[in-house]
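Of the protein chains in this complex, one is absent; all others appear in place.
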Amino acid sequence: MVEDLFQATIVISVLAATIRIATPILLTALGETVAQRSGVYNMGLEGTMLMGAFAAFIGTYQTGSQGAGVLAGAAMGALMSTIFAFMVITLRIEQIVTGLALNLLGAGLSTFWLRTAFAEQSVTPTIAFMGAAPIPYLEGIPWLGPILFRQGLLTYLAFLAVPLVWFFLFRTRFGLELRCIGENPKALDTKGLSVQGRRYAAVIFGGAMAGLGGAFLTVGSSARFVPDMTAGRGWLALVIVIAGVWRPGYVLTAALFFSFLDALQLQIQGIGINLPHQILLALPYIVAILSLALMRQNAKAPAMLGTPYIRDR
Amino acid sequence: MTPDVMSAAALVDRRRGWRIERRADPSAVGWLVALLLAALGAFILSGLLLATAGASPLDAFSNLAKGGFGSGRALANTAVKATPLIFTGLATALAFRARLWNIGAEGQVFAGAIAAYACTHALDAAPALLQMPLILVAAMIGGALFGGLAGVLKTHFKVDEVISTVMLNYIIAFGLSMLLLKGPWSEAGGFFEQTAKVAVNAELPILIDKTRLHLGFVIALVTAGLMQVVLAHTPFGYEVRAAGSNLRALAFQGTNTTRLVLLVMATSGALAALAGVSEVYGVHHRLHAAAIVGYGYTGIVIAILGRLQPLGVVAAAILFGGLVNGSTLMQIKTGVPSTLIYAIQAIILICYLVAWAAASFRIRRPGRTTPSGEIGRAGHG
Partner (left out) sequence: MTDATPLLSVQSLTKSFGSLVAVDGVSFDILPGEVHCLLGENGAGKSTLSSCLYGLYRPDAGVIRMDGEPIELRSPADALAAGIGMVHQHFVLVPTFTVLENIMVGTSRGWRLGGGEARTQVAKICSRHGIALDLDRLIGDLAVGEQQWVEIVKALYLDVRLLILDEPTAALTPDESARLFRMIRTMAASGLAVVLISHKMKEVLQSDRVTVLRKGGLIGTVRTDETSGPDLTAMMIGRHVGSHAAVAESKPGDVTLSLDAVTLDDRDGRRLLDRISFDLHGGEILGIAGVAGNGQNALFEVIAGIRRAFAGDIRLAGQSICHLSAKNIADRGLGHVPNDRLRDGLVGEFSIAENLILGHQWDAQYRHGPLLDRAGIDVRAEQAIADYAIQAPGPATTVRTLSGGNAQKVILAREFAKARRCLLCHQPTRGLDVGVIEYVHNELRRLRREGVAILLASEELDELFTLADRIAVIFDGKILGIFPRSVADIQTIGQLMAGHRDA
């Protein structure tokens, strides 16, 4: 049975699944990279993604438009992170506690609204989700075509976002300023520029990206919204940001690594290898802990990560 | 602890002349006002939430209150619901007091329940007087090991405890499922993912007839009282509080802070584990995920609302126990899904955090000096 894994069609399907599965965590992790580069640790990604997924589902259900659903997901993510930003940047509430509160809020609201919105129906309704959008010509390339170029639009967007976020962070003045306030906000404040405003922008961008990540889970790839359907992806995105040492390229690598594990376990289950499926499901979390333990370096984290800026210091 | 530790600083308002300053310590009155504001805010927001569901907020709330606190029996059952929350709240409060962000009470509850069940599974029909202490000790060891694991990951491998505890929560949930679903502990001939019932001797005794109030509630109250004394009056409590304010200074004076971190994480895990005992042996009398899921995360809310004080945790746990207990009546009477309370819990937490932070700001007019808690600034001039 093991040799089945190495057949060409199976390799292609595992790799294509890797790319697809990477989409939501990559979108979310890229957004969080920007937020953390500005010095804000948003631990509320799980709740933000969940609300994004829910809003995208409801948006599509109500309007019948997948595009509107995706936008609703991103907008909901931005809204959630605006609450977060107000609490941690303006009110300077502990970031970890606020992030947890956001997770609870996302889980509570999405479950409650799902129950009340469809109280009459016995089964939760479904939406038509976005299919693959093959790219003409490129999809025909052997191996690469089916792996890379028969994906959904949100997947293309996620991978396109990698160089864009990199360019923004390292080649524009806004990126330089953002990295500056993550390392030493006073260096920007003493030049008369707003630290708080930039942090708000970074956090809200991060939230919108997490909302998009959530949207992929519903309108991007599934007909239903299921309570707690993010199932730890928000937390994995945080792990990926750390494992990716706050650089988009490495973040991409880490995201692909974790989604490969996931794709592989799906395939292994599919061909019926006799392993308790719980072990396979727990694998990404075990690997997450192991990879952080092996890295052992937090030196590359933005120096002011998690610290509110107070001018007097 | 949460927002108030941040130092006072002037936050200059855009409006001319007026300014908003942040004070170091909100007064006791400020705290009460914050609590009232938080309650009001949570009431209004939850009411709006109910309105979005097309339900009458007043109807829902009154049933919620009646179901939670409306009768002696309701109160007894509220105490039952509060019991695991007291344990997880205390566990979280202890770790947070030392500025260790243990989000793992959830998994530590699982670890405790698994360890305790392993013990009774082996014991079978031993007398209650022998079983009870063994169960408690086994659970606490299980929770301590699982909490300590996150501690070791932090002290020896530099893995942030927030991430590791959350990952461990997921891992152990899958672990339990492995034991239960066609696993070694699954009920013989059973269809569900659960164990067989535990021996009657292993059940925590019911305290009041015709209620479900069991011994666990008393153990929870005693534990809270003990923790209050330990925090305020013992060298270990001293170290926990010192670590919460300045771990570095403690290390400079020769205290072994690695050992302290491990000890706090293990103790926190042991406390959380007791929630697993109270649910498995006090309420459900069998081990399955639904019996123990969620208490760890709610415990974080409880700890924060209780200002990380043991007695505050008890009060907050009873409030939330009432919400959980009342939600059943609310669902029956008004048709509002009982899942509402999870949203309400999050709303209460957010309102509390915001009100608490807002209470530490105050508006000051120029020219009028008011006493402030930051004489320390004199050194900067």
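Observations on the model:
Order as written gives the chain letters A and B; numbering starts at 1 within each chain.
The working rule: a residue touches a chain if its C-beta (ideal position, glycine included) is under 8 Å from a C-beta of that chain, and two chains touch if they have at least 3 such contacts.
As the structure is a prediction and not an experimental result, all values here were calculated from the model.
Considering the complete complex, the chain that is not shown touches A, B.
Of the options A:70, A:83 or A:180, the residue whose C-beta touches the omitted chain is A:180. Of the candidate positions B:160, B:203, B:239 or B:279, contact with the unshown chain belongs to B:239. Taking the complete complex into account, residues 171-177, 179-180, 183-184, 186-193, 303, 311 of chain A touch the chain not shown. In the full complex, chain B touches the hidden chain at residues 5, 10, 12, 19, 24, 229, 233-235, 238-239, 241-242, 244-246, 248-256, 366-367, 369-381.
In this section, only the chains that are shown with their structure count from here on.
Note: centroid distance chain A to chain B, computed from Cα atoms, is 28 Å. Those residues of chain A that touch chain B in the shared complex are 43, 83, 87, 91-94, 96-98, 100-101, 104-105, 107-109, 111-113, 115-116, 119, 232, 235, 238-239, 242, 276, 278-279, 281-282, 285-286, 288-289, 292-293, 296-298, 308, 310-312. Remark: chain B residues 2-3, 6-7, 9-10, 22, 49, 52-55, 101, 103, 153, 157-160, 162-164, 166-168, 170-171, 174-175, 177-178, 181, 297, 300-301, 304, 335-337, 339-340, 342-347, 349-350, 353-354, 356-358, 377, 380 touch chain A in the complex.
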